[in-house]
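The complex is shown incomplete by one protein chain, all other protein chains being positioned as in the whole.
Order of writing sets the chain letters: A, B and C. Residues in each chain are counted from 1.
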Amino acid sequence: MLIVMKPTATQSEIDRVLEVIDTLGFRPHPMPGASRTAIGITGNQGAVDRAHFENLPGVADAIRVTKPYKLVSKDLRPERSVVKVGSSVIGGEELAMIAGPCAVESPDQVFEVAEVVAKSGAKFFRGGAFKPRTSPYAFQGTGEEGLKILAEVRDQFGLNIVTEAMDEYGVDLVEKYGDCIQIGARNMQNFSLLKYAGKASKPVLLKRGLSATLDEFLLAAEYVMAEGNYDVILCERGIRSFGSHARNMLDLSIVPALHKITHLPVIVDPSHGTGRNYMVDPMARAAVAVGADGLIIEVHPCPEEALCDGAQALLPNQYLELYSQVAAIRKVVQPEAETVSV
Amino acid sequence: MLIVMKPTATQSEIDRVLEVIDTLGFRPHPMPGASRTAIGITGNQGAVDRAHFENLPGVADAIRVTKPYKLVSKDLRPERSVVKVGSSVIGGEELAMIAGPCAVESPDQVFEVAEVVAKSGAKFFRGGAFKPRTSPYAFQGTGEEGLKILAEVRDQFGLNIVTEAMDEYGVDLVEKYGDCIQIGARNMQNFSLLKYAGKASKPVLLKRGLSATLDEFLLAAEYVMAEGNYDVILCERGIRSFGSHARNMLDLSIVPALHKITHLPVIVDPSHGTGRNYMVDPMARAAVAVGADGLIIEVHPCPEEALCDGAQALLPNQYLELYSQVAAIRKVVQPEAETVSV
Amino acid sequence: MLIVMKPTATQSEIDRVLEVIDTLGFRPHPMPGASRTAIGITGNQGAVDRAHFENLPGVADAIRVTKPYKLVSKDLRPERSVVKVGSSVIGGEELAMIAGPCAVESPDQVFEVAEVVAKSGAKFFRGGAFKPRTSPYAFQGTGEEGLKILAEVRDQFGLNIVTEAMDEYGVDLVEKYGDCIQIGARNMQNFSLLKYAGKASKPVLLKRGLSATLDEFLLAAEYVMAEGNYDVILCERGIRSFGSHARNMLDLSIVPALHKITHLPVIVDPSHGTGRNYMVDPMARAAVAVGADGLIIEVHPCPEEALCDGAQALLPNQYLELYSQVAAIRKVVQPEAETVSV
Partner (left out) sequence: MLIVMKPTATQSEIDRVLEVIDTLGFRPHPMPGASRTAIGITGNQGAVDRAHFENLPGVADAIRVTKPYKLVSKDLRPERSVVKVGSSVIGGEELAMIAGPCAVESPDQVFEVAEVVAKSGAKFFRGGAFKPRTSPYAFQGTGEEGLKILAEVRDQFGLNIVTEAMDEYGVDLVEKYGDCIQIGARNMQNFSLLKYAGKASKPVLLKRGLSATLDEFLLAAEYVMAEGNYDVILCERGIRSFGSHARNMLDLSIVPALHKITHLPVIVDPSHGTGRNYMVDPMARAAVAVGADGLIIEVHPCPEEALCDGAQALLPNQYLELYSQVAAIRKVVQPEAETVSV
């Protein structure tokens, strides 16, 4: 059930609706929009009786939602969301560029890349301190030490830190040291982790699972939002397919498909999405052309020495060239809908 | 690196090798076999020098392993493993039948099914107390209350309990109430959970992820074993494909492929693997014919009222009919290799 | 539209219905069944008025068909079809075994295999004279010479010949020399070829395309039948997926799915379906256990010298061992529905 308030509704009318929802034993999710506030209701087992709300002052409509998701939906919030991440935003007019090494290896490696990223004009820095690796014998990340290095990058370069958490312990640490909690593709349906991140105070960057449908992807975001954390950014990073010309199949068609249904920002990771250095640039251009709100790009000063995923990392100068190309394309592509700050 | 001891090696010769491995800062994984003991070495970053071991008394060979996995491999243990689960085993001559409802809903529902399962001669009972659901608004399971009901089933019917854990809290509870910790398909690459289960004292039933390759599947098992828990059972439960005639694509060819590489038992879940009631019986027959070591079958007294996955559950009498058919096929199919108890 | 005649309908009543369909400018497809005749109508652009038929003598019902297929459907013919192929049948009580080399290479190679196949009790011999090869530089088959060798196999061993046609020229030659026209997976949606085969006088063995859905597969069969050739045998031979442990993903779940919808016989090709010698035996057992009406198995006296697909061919003694195993499983699996000869 979705309660849509009138544009003229007062705060006390909104509070009255929240109170009624609470009294019924359900959970209210108020979402203030540009012109009016909508309130999602979750926690109900069956259908909720519209009669509880229709005649309350300030209520414009009580809509039954038949789709499996509510909070991610444009029904709840027709304007695109702009998510605040540290000192900047993702989902606004400016293309969000998140760049950095796959893994935090050493202060030197990180600072060398951070300097390039800051100089390029990007606002976000990525780097993994906890690495989900297919093999238990592969490099597993530098942990809290790595997060401390990332925190220094923020202090020194003013870059906002996006970094992955693999479990509750990781979420706590990323909240402490970083600006955005990344949840990786392999954990997209780790529902315990999603719920925990839903209680965190930092935004969540949720990567699409390798075989996730659009509905499953949105419902994973719904898990986070249903716990009260509405700051979710969706990220396409390639799906599994039969081909071998790229490591994964980057599914750019999901960008317009998501923008049609959800108000959440959608970004693209062409580095993991292709796994091939030479494809990152053309696929980054395509991602911006298709309307993505941002990009995540792996940059490494010395890809052949990288402790993970070196084959897809760009050299600093390749990254700068990429950024200038996508910026030119961004100017051509007008974002399709008005966006409004949360 | 794999150290293969001579058949005549004494326990003190084995202990000496373990000590050397420890001294080098690595981790030894002794695996006693029918005729000889093999010792896997993990924790090394680069190659281990064979010279450390070749001349120790009782050592037959020191083999460099180039495959990504070690402990799951038949190189380490040529005989098939028979995993003890509660009072019975999986991987032995007898087909392991694990049956029960998808979710634990109420004592009545559970006991009604348990009676049928016990009567059929099956040794294992399944039922989820924690349910990984695609939507946050779907029934999430009855939690610890459900586990207590399952524990009663064991006491009353002598059935060994296989039930899913979704996080560390769940692993602790399943260790307390159940006999086998199931890790679901969506958590197959939840590496933090795999490591935690690797420290548990109960065997782990690991389901293949929906887009997991054979190597990824084996490496997930390797994560559990690398922590010291060698009692792992692999389970094929359907992968994602383009078709819509079944909910998932049950990949039976992975059974002989796994048996060729790993000593671990391999079972099949035709209920989740097809998602269609009418397909469970023929695909269960096929799974046994292809050489699976066991089956997991969903049974519900009243599928149309099931709180989850009713469309694939069998009625008790359908289940009994299935069991008699697969038992007849099992008699025809001779397990391909000798098996030996751990 | 489907006209179902009464069990008591006379031939002249049936003829009258055929005449009316013809007069309306449509095409009638009479399908005599065990207890009654059904007549499919094709060639209509929109809906056909039931009033034309309802009151004709001998008509039991005129059913509007909303499914995309008609002639393949059990609505038209509830009993399973038994297709006559040369001197034997496919779809009957006996498991149909079709065995032979991938390609016809030389008389010696062919006769050596044919002797084994005949001795095993199989009724059908396979062997390609026209080979669809991914590369234009690979061996393309021995053409008409090869077909003449196959015709000699029939004369000498009494085996019925199943062999592939890739174009109209090939269909004509297979009609001349063989007993069953195989249409390969890559040509499953070569609609011109399907239509041409639909006018042939020999039965058609239609292989599922590598990415064909169940509906697309059935509609390809419908193309053949709509031209008047009702003797179609469906063959699952593996689909494309992301895994690499087998060359293709053999989808056994399509066997019960097809049997639920269509009256046509369904066989399985575990040789192409896995592409791995060691998997052919277990997957053949599984195919019979799941209810397939037959198998196609590649046998070669010297697989490592085969001009194509040697990696999946069985040695003669492996083939004989396989046959004895699947025969034992066939005895256990009772065909699920009564079958009736056409």
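FYI, a contact is a pair of C-beta atoms (placed from the backbone, for glycine too) under 8 Å apart; a residue touches a chain by one contact, two chains touch by 3 or more.
Computed from a prediction, not measured in an experiment: that's the story for all the values here.
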item: Chain not shown: contacting residue from A:129, A:288 or A:320; value: A:288
item: Selected from C:187, C:312 or C:325 as touching the chain missing from the view; value: C:187
item: Where the unshown chain meets chain C, residue by residue; value: 42, 68-69, 132-137, 166-167, 169-170, 186-187, 189-193, 195, 209-211, 215-216, 219, 222-223, 226, 239-240
item: Absent chain, residues of chain A that touch it; value: 211, 213-214, 239, 241-246, 249-257, 260, 273-274, 278-279, 282-283, 285-291, 325, 328-329, 332-333
item: Positions on chain B contacted by the hidden chain, ascending; value: 240-242
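What we mean here is this: only the chains that are shown with their structure count from here on.
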item: Leading chain pair when contacts are tallied as C-beta pairs; value: B-C
item: CA centroid of chain A to CA centroid of chain C, Å; value: 50
item: Between chain C and chain B, distance of the C-alpha-averaged centres to the nearest whole Å; value: 38
item: Chain A, residues touching no fewer than two other chains; value: 240
